[in-house]
Structures are given as structure tokens and as C-alpha cells.
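As you look at this complex, bear in mind that one protein chain is not there, while each of the others sits in place.
Letters A and B mark the chains in the order given here, with residues in each chain numbered from 1 onward.
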Amino acid sequence: MSKTNAGRFFEDYAVGQVIDHAVPRTVSGGERALYHALYPARHALYSSDAFAQASGLPKSPMDDLIAFHTVFGKTVPDVSLNAVANLGYAEGRFLKPVYEGDTLRSRSEVIGVKENSNGKTGVVYVRTQGLNQNDEVVMEYVRWVMVRKRDVTAPAPDAVVPDLKKVLAVEDLVIPEGLDFTNYDFTLAGEEHRWADYEVGEKIDHVDGVTIEEAEHMLATRLWQNTAKVHFDATFREDGKRLIYGGHVISMARALSFNGLANAQMIAGINGGAHANPCFAGDTVKCWTEVLDKAETSAPGVGALRLRLVATKGGEPFNLKGENGKYLSEVLLDLDYWVLIPC
Amino acid sequence: MSKTNAGRFFEDYAVGQVIDHAVPRTVSGGERALYHALYPARHALYSSDAFAQASGLPKSPMDDLIAFHTVFGKTVPDVSLNAVANLGYAEGRFLKPVYEGDTLRSRSEVIGVKENSNGKTGVVYVRTQGLNQNDEVVMEYVRWVMVRKRDVTAPAPDAVVPDLKKVLAVEDLVIPEGLDFTNYDFTLAGEEHRWADYEVGEKIDHVDGVTIEEAEHMLATRLWQNTAKVHFDATFREDGKRLIYGGHVISMARALSFNGLANAQMIAGINGGAHANPCFAGDTVKCWTEVLDKAETSAPGVGALRLRLVATKGGEPFNLKGENGKYLSEVLLDLDYWVLIPC
Partner (left out) sequence: MSKTNAGRFFEDYAVGQVIDHAVPRTVSGGERALYHALYPARHALYSSDAFAQASGLPKSPMDDLIAFHTVFGKTVPDVSLNAVANLGYAEGRFLKPVYEGDTLRSRSEVIGVKENSNGKTGVVYVRTQGLNQNDEVVMEYVRWVMVRKRDVTAPAPDAVVPDLKKVLAVEDLVIPEGLDFTNYDFTLAGEEHRWADYEVGEKIDHVDGVTIEEAEHMLATRLWQNTAKVHFDATFREDGKRLIYGGHVISMARALSFNGLANAQMIAGINGGAHANPCFAGDTVKCWTEVLDKAETSAPGVGALRLRLVATKGGEPFNLKGENGKYLSEVLLDLDYWVLIPC
């Protein structure tokens, strides 16, 4: 019998099942520095202890997406090893900042299964939580993937499709305890634009671009202990290309969006996201943002913006879908998320 | 007079000589995070403080091979700058876990010299110890290399060939103080296979592969302050290739072997090892393991496995040598080592 992990197939999932994922991880200043070397990340709250303390936090937390990637990476061996496609995200919430020394682990509950009409694959919905060493939930999100069946003759389970929020309400967002932007230093943060300066419908071309290297996306993906072989083994795909982890594009785009959204400090929620086309080494990633909504929050000086962040590999900014309603071939990512920004 | 290090030649070594190597190094969470970015390392004991504490250690130690590479790297300017070949390892033992904040240095004793019959080179045997800031030996190993003579007319020294153990006995292994696997969490560790599940003679194909990049092996090799120019300077070899540090392949293979040996947490001993063929950027490294021996230990819940770890760059798993008794051209590494694993 093989001792290696063959991954789960569609039949192995049942609604209500809880999966505790391996391997817990303690994060340190090392992960933080690597994140800043891999992405042009510059949000001041995640760069400076002094800035974070002036904003009411004990010190500078890990970038929110470090928490996301770490939690996500652990789910791969159990959720997406045999996945044909990553179909979507919903109800992502950042519940507690993660700091140096925290140990993160992941737990998923299967909340939906639905066999496809071809009988060869099915869709699995999981709600994943990231927990710290005190069993506090630091973030959570729902993800659904298309998974192969082991045995195409196996009977289809009763279809359960969870009722997911298309968009989180601002009341659903959790604002870190103590967060206070009333004494926010816009000069140190890098831009003057505050919550009041953004209008619904406004679009921002973030201008900067980064050409992707194999070594960099592999360093990043391994750092989150995501070991899906398609990202690392150039002999795995017939075309000899290594597919870049979608999260690498998310982090690259979020970091590039600093130029125009330097004050969009914290990611509070992820409403949805699509990896529209694959990204490969040699692609030059750029991005643009559309402001989808604005809301006030109960925290002092803190407003919320709902943003669409679109990453591309070529083409002009602000193009998203073709006449057929499908994503244009140059679109890599379409992410719908909430940020916290000084009013 | 040149001020740069010309390295030692065969005549410069004498049995009994002790060499204190430069440069001491304090390791931190940065080295740890880089190790996890460079290799798909996931052994839970080296990933999570909480997991390590549940196993009786004060916190998560540095991966054992961080200690090995750091200690090894320091010896390069004194031992292998003029080496023609790295011939072998023996009697490698990990004596004390290394933690963040420890400062490591290396010391070698020459334990053998033997001129080759061609009169141009000789073999030098050194026993190297890694010491921490409290002068405790954290690891040791014997290594022998073929070194050029400065002057081919120099007389041959009396040949001394040390009597080295082909294989360490389980009693030779040092188990970290306090290590206790009786409450081991197999779910968090990632696999269910325990000591009892492995049989002598069993072979495991670890399945996963990583295609090697120039940037990654150079980052790794520099991190250990191993500055042998053959790894960095593409103009040094006639073929324009940079030879990859053999230790990069060791770490890559060890990390890839997680898939099937997730519970083989600690490396306790290295019986021997051969870098069978050179590795270059673009090679895709895979590996397989053969279980060579099993033994009980005195520590609660802790068993030992003696494993052969073979790294390849192509070909089918489980092939090692040809009919002529020589390593096949696709074999990169043949490592014989002891691990500690829950019973």
C-alpha cells in the first residue's frame, strides 16, 4: 500500500464532516520579511510597529494575506489535491490580527456537495477557519472546488448547496479591538486620500507592474506549505509550465494597489473572487481597482470600502469581460473585498 | 602578497590538526522561514511551537539540516576550497536541537590523510563539530574529500585512514532531552503511519517533484555562508553551469519525503551519503526511500528507522545502480540516515 497522500475524491466528502488539517505553523519576523521581499507590500500598519501602535494595536501585525495563505495552504492536501478547478470564495472574514509568535492551524467543515451532471466530478463547499494557539478563530472563508470522483459509478449524494452571502454587509465585518484612525499620519502612510475621497464607481489604474519569476512564486507557495505539485514540477503538465498559485497573484495585486490605495490598510472581508485565467512565469502582472461600495464603521476614524481588484497580464486597464460575458484572456483575478481606511 | 584565501592544499593537513572555522552565526526566525520557503519542509515538530511543546521540547527547533548546513558551510574555506571531490560522510550525529538565538560555529579535527597513487592529490578526513554559544556540541560528522597538492613533488605523508562505522548503532544516537511522542497528534502531523507501520525492505515513492531554479539554490547556499565559487559564478566552469551545492539536494529530498514519511520527525544520525551525480538548474528533483532497519529507543513513544533516501533527476523510482555497480546517471543523492518517529 502506498504511504503517500492520494488526496480525497468527491465521494470522500459529506456535509457536516469536519477536517482538521495538518501542519500547524508558528509565524515569525521571517515570514513577515519574506512577504515584503516577495511582494511590493508597503501598507504602513504592517510595516511599522510604531505606526501600528499609533493606530491602537499592540504592534504591527502580519499582513492579512499571510494569515490567509497560511490557513489556505494547510487545506490543500485535504481539499484540492484532486481538484479540477477552484470555483469560488465567499464570506471571507478577518477576525483577529495575527502577530509574530502565533501558531496557526486550519479546520474545515464540509457545508455542501453536488455531483455534476457528467457523473465524473462534483462540487464540494467547505468553510475553513484558521485558529491560533489559543483556539481563537483568526479568519474564515468559504471555498468551493470541483473534485474528481474516484469511481464514476458511485451514486450521487443528495445535493446540498449552501446559501452564501453574495456580499458581506459592513456589519458582518470584525474590526480589530482598539483600532483607531483618528490620529492617522497620512504622510507616513504615503498618500493623502482618505475614505471621503473615494467615490462609488471610481476606477483606479495602479500603474505599476511586476514580471513574475519561477523562483519567486515557488518560494511564496512553499512558505505557506502549499505543496500542490502543479506549482513546482515542470514535468507535471504537458506544456512544461508551472502553474502559479492563485494566491500569489492575489498578494501581488493587493501590494501593487498600494499606489492609489495606500491607506486601505486592513483587509476586513472577502466577498468573492475568481482566478479568471492562469498565470505563468514571464507574465507581467498589473492591476486596477473599482470602488464598489462605501460604509461607515463603529470604530473611531475608520471607514470601509468595498473594492473590486482586478489583476491582468497585459491589455488596457478597466477591461474585464468580453461581449460573451466571459473574462478577457488577460484577466488573472477578479477579487471583491472590504478594506478599512481612515475617514 | 594576495590577501585572499587560496585555500589549503593536501600538504597543509596533518593528522591531529584542529581547525577553528570562521564565521560564527546567530540563527533566528529568519533562517527558519527561509528554509521553509526554499524547501517544502512540513515536519510538524519544526513548524509549530505548540506541536514541539506537546512533544516535550521547549519550542520548535530549527530543522536539523539548518544546523548541518550552517556547520558545514563554515568548513568550506578551510576544507574544500581546493577539493576535487566530496567523497563521503560518516558518523553524523545530531546531539542537541538548535533554537532561535543560538550562535553556531564549527571546528574540525584532521583524522586521516592518504596521498593518492597519482601523486597529484590526496584524501583528507575531518571530523567536524558544530558548537553553540555555550560550547555545547550540537552536531558532528566525518567527511572526506579529495584535495589537490600544491606541489606534486612534496613527499607523501604517512597514510592514516580512520576506522569509521559503516552504520551508527541505535545506541549511538542521541535523543533530545525530554522528547516524548506518547501524546503525538497524527492528524496535525499529517499522516497516520507510525513506526510499527514501516517494514524493513519497504520502498516508498515520494511522488512529488521540484524543478530547481538558479536563484533558489544560490539563496540557500549563501544562507549557510558557503561561498564556493562553483555554485555562484557562471563563468567559472567551462560549460557555463553553476554546480548546485549537494546540501541543497539533501534538503530538497528530505522535505519531499514528507509525503509518506510525515512522522519521521527528527534526523538523529547520518550513516553515509554520496552525491552520485551533479545537479543543475532545470533538473526536476524527486525522491524515494527504502527502509533499511528499525530499532526501539529508550525515549517514551519514540522509535527509530534507518532509511535510504535517494534523490533523482528523472527515470523511474527505485532504480539506483547499473549492472556495472555504478550509480545511474539520474541518481543525485544516496543518503543513509536515522530518524526518530512515533511508535
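Note that a contact is a pair of C-beta atoms (placed from the backbone, for glycine too) under 8 Å apart; a residue touches a chain by one contact, two chains touch by 3 or more.
Note that this is a predicted model, so its numbers are computed, not measured.
Looking at A:Glu11, A:Glu140 or A:Glu216, the residue that reaches the missing chain in the full complex is A:Glu216.
The chain not shown here is touched by just one of A:Leu65, A:Val98, A:Leu173 or A:Ala262, and that residue is A:Ala262. For the chain left out of this panel, the touching residue among B:Arg105, B:Arg127, B:His206 or B:Lys286 is B:Arg105. Residues 2-5, 20, 22-26, 28-31, 33-34, 77, 100-101, 103, 105, 133, 213-216, 218-220, 222-223, 225, 227, 229, 232-236, 242 of chain B touch the missing chain (whole complex, contact as defined above).
Mapped onto chain A, the footprint of the missing chain covers residues 28-34, 36-40, 42-44, 47-51, 59-60, 100, 187-191, 193, 197, 204-211, 213-216, 219, 259-262, 284.
As a working rule, only the chains that are shown with their structure count from here on.
Each chain gets a centre from the mean of its Cα atoms; for chain A and chain B, those two points are 36 Å apart.
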